[in-house]
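A protein chain is absent from this complex, but the other protein chains hold their places.
The chains carry the letters A and B, assigned in the order they are written, with residues numbered from 1 in each.
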Amino acid sequence: MKHARKELVFDTPERRAYLNITPEVQAFVRESGIEHGLCLVNPMHITAAVYVNDAESGLIQDYDDWLERLAPHEPISQYRHNNGEDNADAHLKRQLMGHQVVLAITDGRLDLGPWEQVFYAEFDGRRRKRVLLKAIGD
Amino acid sequence: MKHARKELVFDTPERRAYLNITPEVQAFVRESGIEHGLCLVNPMHITAAVYVNDAESGLIQDYDDWLERLAPHEPISQYRHNNGEDNADAHLKRQLMGHQVVLAITDGRLDLGPWEQVFYAEFDGRRRKRVLLKAIGD
Partner (left out) sequence: MKHARKELVFDTPERRAYLNITPEVQAFVRESGIEHGLCLVNPMHITAAVYVNDAESGLIQDYDDWLERLAPHEPISQYRHNNGEDNADAHLKRQLMGHQVVLAITDGRLDLGPWEQVFYAEFDGRRRKRVLLKAIGD
């Protein structure tokens, strides 16, 4: 069995950002030499999510509006976690979007449907964050 | 290490549908010959989800009502993605339900709890959709 590990690093200038990281994950899989296996894509921080969906700017704005409606940033005082912090909403938003994804590797490549793109969703940016890539297979 | 891959194909007559695919996934695992491993069940389309929960018709209706409340289909114009499309809500609903699942394989079978059933949730049907099954193990 082969295995590979890599960290991607992000530091977004905005509090919230949605970054298409499909090329980086694809490159990692290629470098791993794994032909058939599974690849975990997991934010190492708890105020960010990794999800799979469409690389379409209108949809990304829809996600952002919707997450703000279901888990609003303000008023900050509505959350008990915001005791010296202001990022409680980011912990909630990341659960809504699904936290992490596992991707299939087939014939040495990510086995994605026609519109599946891998996104890093930052909900508490303006600091250094990491995403863990871990692949196993043959 | 062994690996196996299969696509399930769906074309539901309704916009939204909830299909119990546990027998199909179980059959795939059996055919793979894998005794111990992991099985990814992943919709290849971004307006559908795969989730694990109860095969109980009242609950399925509860899920449908609840998803409509948290991510309503109408008015279509509330979503920026609906520019020539009408399926933005489907992209939201699929994130709520959790996108994909990974299942354990033990002694050649899906290692499920007593009520765990695997569902394909379609939120933008009336077209051909695929679900990817990928298993690795020994």
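We take it that contacts are C-beta pairs under 8 Å (C-beta built on N, C-alpha and C of every residue); 3 or more make two chains touch, one makes a residue touch a chain.
Everything numeric in this text was worked out from a predicted model, so none of it was measured.
K.L.:
Given the full complex, what residues of chain B touch the hidden partner chain?
P.N.:
The list for chain B reads 1, 36-38, 51-54, 56-59, 61-63, 66, 70, 96-98, 101-104, 106, 111-116, 136-138.
K.L.:
Touching the missing chain, which residues of chain A?
P.N.:
Missing-chain contacts on chain A: residues 1, 3, 5, 38, 40, 42-46, 70-71, 79-83, 88, 91-92, 94-96, 98-100, 102, 130, 132, 134, 136.
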